[in-house]
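Missing here is one protein chain; the remaining ones are kept as they sit in the complex.
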Amino acid sequence: MDFNDTPEEAAYRAEVRKWLDANAKRKASKKDTLEALSGTDALQRAKDWQRKKAEAGFACITWPKEYGGQGGTSIQSVIYSQEEANYLVPTGFYDIGLGMCIPTVLAWGTEEHKARYVGPAIRGEEIWCQLFSEPAGGSDVAGLRTRAEKDGDEWVINGQKVWTSGAHYCDYGIVVVRTDPTVPKHKGLTMFIVDMKSPGVEVRPIRQMSGEANFNEVFFTDVRVPDSDRLGQPGDGWKVALTTLMNERLAVGGGGGADWSELVDLARDAELADGPAINNGAVRERIAQWYVETQGLKYTKFRTLTALSKGQTPGPESSISKIVSAPKMQELGSFAMDLQDIGGIIRDRDISAQNATFQNQWFGGAGYRIAGGTDEILRNIVAERVLGLPQDIRVDKNVPFNEMPKGK
Amino acid sequence: MDFNDTPEEAAYRAEVRKWLDANAKRKASKKDTLEALSGTDALQRAKDWQRKKAEAGFACITWPKEYGGQGGTSIQSVIYSQEEANYLVPTGFYDIGLGMCIPTVLAWGTEEHKARYVGPAIRGEEIWCQLFSEPAGGSDVAGLRTRAEKDGDEWVINGQKVWTSGAHYCDYGIVVVRTDPTVPKHKGLTMFIVDMKSPGVEVRPIRQMSGEANFNEVFFTDVRVPDSDRLGQPGDGWKVALTTLMNERLAVGGGGGADWSELVDLARDAELADGPAINNGAVRERIAQWYVETQGLKYTKFRTLTALSKGQTPGPESSISKIVSAPKMQELGSFAMDLQDIGGIIRDRDISAQNATFQNQWFGGAGYRIAGGTDEILRNIVAERVLGLPQDIRVDKNVPFNEMPKGK
Amino acid sequence: MNFDFSDDQKMLKEQVSKFLSDKCGYDVVRRVLESDELYAEDVWKGLVEMGLTGTAIPEEYGGLGLGALELCVVAEELGRVAAPVPFSSSVFLATEAIKLAGSEAQKQKYLPKLAAGEIIGTLAMAEGTNAPSPRTVKASLKGGKLTGTKMPVPDGEIADIAVVLVNTGGSGDKALSLAIVELNGSGISKEQLKTIDPTRGHAALKFDGAAAELMGAEGEGWDLVRRVLDGAAVWTAFEQVGGAETAMWMARDYALERYAFGRQIGSYQAIKHKLADMYVKIELARSNSYYGAMMLNDNGAELIEAAAAARISATQAYIYAAQENIQTHGGIGYTWEANTQFFYRRAKLLALSLGSQLYWRERLVTQLEARNAA
Partner (left out) sequence: MNFDFSDDQKMLKEQVSKFLSDKCGYDVVRRVLESDELYAEDVWKGLVEMGLTGTAIPEEYGGLGLGALELCVVAEELGRVAAPVPFSSSVFLATEAIKLAGSEAQKQKYLPKLAAGEIIGTLAMAEGTNAPSPRTVKASLKGGKLTGTKMPVPDGEIADIAVVLVNTGGSGDKALSLAIVELNGSGISKEQLKTIDPTRGHAALKFDGAAAELMGAEGEGWDLVRRVLDGAAVWTAFEQVGGAETAMWMARDYALERYAFGRQIGSYQAIKHKLADMYVKIELARSNSYYGAMMLNDNGAELIEAAAAARISATQAYIYAAQENIQTHGGIGYTWEANTQFFYRRAKLLALSLGSQLYWRERLVTQLEARNAA
């Protein structure tokens, strides 16, 4: 039991590090990250970086060589990510496309699709988004209402998607729509590749409670998609979407943000009415609790990586990361605000402790508990797929979609 | 807003107090209670006391005069209970009979039943128990399997009941049984009065995890009950049982046991490795939390009493008391054991802090969270009956009982 | 036994409720959130016209001469609609501080104007992100001149007067005193702060030798301000209970109208039990608040415990209800357009405004220790 690389892994890591040293700047502090990601040229810098990675053979390491990948191992991919995280490089723009969309194209697309789309995506020339969620859908992803009707060799899409990250700068998307409302809901769906610049596609930012706008609504009005851009057969949409969602589950991270260490720093500085916060047993209890949770998740990931390195596929166990870290994000933010007493309401980065990171986290945590699977849905997943408990009674299993009760 | 009696209430309270002073000994300390209840003659003393109360007009104060009650108000009944609680009198033996069974007889019995059973129950001559729960039933009370078959003017009962308090000293019981297994489960039940001394009734104590035996299993083997001892019509059993259960909800108390005050005492005495427990903020946090919960329940009860005194009927809100106090009982016991560190495992009353009250409470809390409605069922009740949320999907609504999936 | 509000009090509650549901809908809260308005002046004027700013001010000072209980019912209704008005600053804090600590002259000077809504008052305690206490308050009063920075001060930009917690150099708990200062004089600069809840404005007030006068005895400031906070805690608990109930019913209504997997989401136990837990917490908070109200009204011996219990349980109930209301709504509940955010913001603001739970727990347990020893 050790964290050391095997000789092969070590050699690969050295190679990666050498290349990164030659092509990127090493991070000096935590703050560096934020600065690297901000600015109006962030997208262009991300595209440049992705191209560079692809040229050097560090993009999409595990994908087949024939489509532009490296045919490498999962652990090589992990090693690259671990190392890259130490450098000041633009990230984020490609997570969904390369993490979820293109894997779905690889699994379900025709040879033509793969030849056309995979290469440019790897080289960063085309960015992809995922169009699944709908206002009426939410946790019930399959309950979607956006519809497509066949018209000759084309399909005509009408409806609305929500919570689409990056829709405004993306070139392509994968969209799941209802093509047959007369069969039970999981059976009437079909998946398409859609050109985001098509006429009739309108993208509007969604402003979140916190004031930021990281997501979009996407409206489809008579958007025409050639039948040749269908992924899978008509009616297979749910199965195709599951491929995407499985990849999402793997891609979802720990949520980030301030953790026990930042709380220790704060508690050292904060004065409660009866003395320094760090001396208060209730504060110390929370530091201990959040340390234990963070470490537990960290070493769970190491266990998963070990399984990966032995060729195993991680299962729905990875849901536990978000089950633990999402409420922690919210609660830790909230508790840290308590330590600042009345002043905890201040959200000005120049005044509030640690640049208002706790206040922002308290806002963000409320969203993170919902995005990509609510606390409740993730517990269902663990209970059903890990522990083998039965699904809740499903009234929607055999009912035609257009006869199902829907509420407002 | 005040806690004072109205003049009428004050006069009644004075009368009660005068009678209690003349007939019982005032409690000097908390310990007195335990001693008053122990001993082999406890039952006889309880009978004597009940008779005395009935003679003085303080038993079953709200019941109609024609059947031996006093025709008094709810608030008079509460005042009597409040005052009686300050005296060393035997309690407990009559709670179920007078709190749940006889109210059901009054609501559903024939004139003959009322004439025959109510008077002796009030005077304490006959004690009653309630026979509803079954091994396969649990939270699903209506899922019971004990059956009764008609044989001439009699019914023949076979089956098993569990969690029956006092079955070994009771004279009568009310028992709900299945008389028609071919209709959906709530519709095939019937309620009977059963003589607990009948041939074929066998009572066995149930030993609890804590080592005590406060409940019984009751086995029915060809027990014959005359049709005249039926309460309500055949098939009405569930409605009759609901009357009983509604009365139970009102009767369930706060669970008792050690609370924040005992925890303060313990924390003063207990030495943690880094100092006295009372100085630890995590300990202080819990003292505050449990104080707040206990006081909240206490004043909720005062609000209920105020409603009672205005002639209103308390509803399912009273479920909150057990939702809060049952987990508190378990957690407070557990935390107090933590304060005793390694020594917290000792359960010897002569060595363990406060006579091992915390250890016993930690055992008892596990049972209290289940008995008379689990944490989960009580939340369902609040959600459905107070907040008007829909029932969970019921697969058992229209299925004949003998065709329903049952598991082991 | 009559552990309930009187019919007159309930009627007052009804009046306030009616006014607010007419005049202070979500549109008003949103207007203040999204604009540069510092408060809903229209709503405030209406409250003033109803005489509510003078509810608990004696008639001799121009008030209605009612008691603490009447303020409780008003507070609950203000909380229910998340009203963006300076009621708590002016009424629960400034007015009560003057009633408690003011000289006869100070009372004569300020209470009638506060009662009539001619001026708005506030209490300036905090100095940044530490809990105000004799160890952290540095603003000083010397020779009638106030120097230092107070922030966040609720309604600091719109307030006409402030009661200020100042350091007058005594030792230990005697370091602090109260001062009263008119905020329109010289030597004062105000700066609006960015906070988690822009529907209730907070400012940084910088005093550079501003004219101020001592209120109450020198060295008694810490004791006085804690007594003011005890009362404010009870009223704020009602405000919190009101807000928590709105959040709970909002979640419940959404759980009835929203379908997932072909069923109302309110039929799933995860949602049902969440809502049941909201209800339980709110009921505990309401009951503790009632007791706090009684102690406050009767100046009862258990006021400190009762106020702390009310504050702690109301804070927990509101935080939980507001947070899980968003969770019940799912994605839509996290958007700017949703009204859920008003309660999320306000719940946390109120949780901190009179000092966090850490302060109140400590105040409670110190008192319980003393009581248990006795």
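Annotations
The first chain written gets the first letter, and so on, giving A, B and C; residue counts start at 1 in each chain.
Simple rule for what comes next: contacts are C-beta pairs under 8 Å (C-beta built on N, C-alpha and C of every residue); 3 or more make two chains touch, one makes a residue touch a chain.
Note that the structure is a prediction, hence the values are computed from the model and not measured.
Between the chain not shown and the residues A:Ile320, A:Ile351 or A:Val399, the one that touches is A:Ile320.
Set against the missing chain, the residues A:Trp19, A:Phe219 or A:Tyr291 yield one that touches it, A:Tyr291. Chain A residues in contact with the hidden partner, per the touch definition given at the top, are 1-6, 9, 75, 260-261, 264-265, 278, 284-285, 287-289, 291-293, 295-300, 302-303, 305-307, 309, 317, 320, 323-324, 376, 378-380, 382-384, 386-393. Interface residues of chain C facing the missing partner chain: 268-270, 273. Seen across the whole complex, the unshown chain contacts chain B at 133, 135-136, 138-140, 143, 162-163, 185, 206-209, 211, 270-274, 277, 280, 282-283, 330, 334, 337-348, 351-353, 359, 362-363, 366-367, 369-371, 374-376, 379, 392, 394-396, 399, 404-408.
Throughout what follows, only the chains that are shown with their structure count from here on.
Comparing per-chain C-alpha centres with the mean over every protein C-alpha atom, the closest match is chain C.
Centre-to-centre separation between chain A and chain B, using Cα means, comes to 51 Å.
Note on chain placement: the centre of chain B and the centre of chain C lie 41 Å apart, centres being C-alpha means. In chain A, the positions touching at least two other chains are 280, 282-283, 392, 395. Residue positions of chain C touching 2 or more other chains: 263-264, 268, 271, 361-362.
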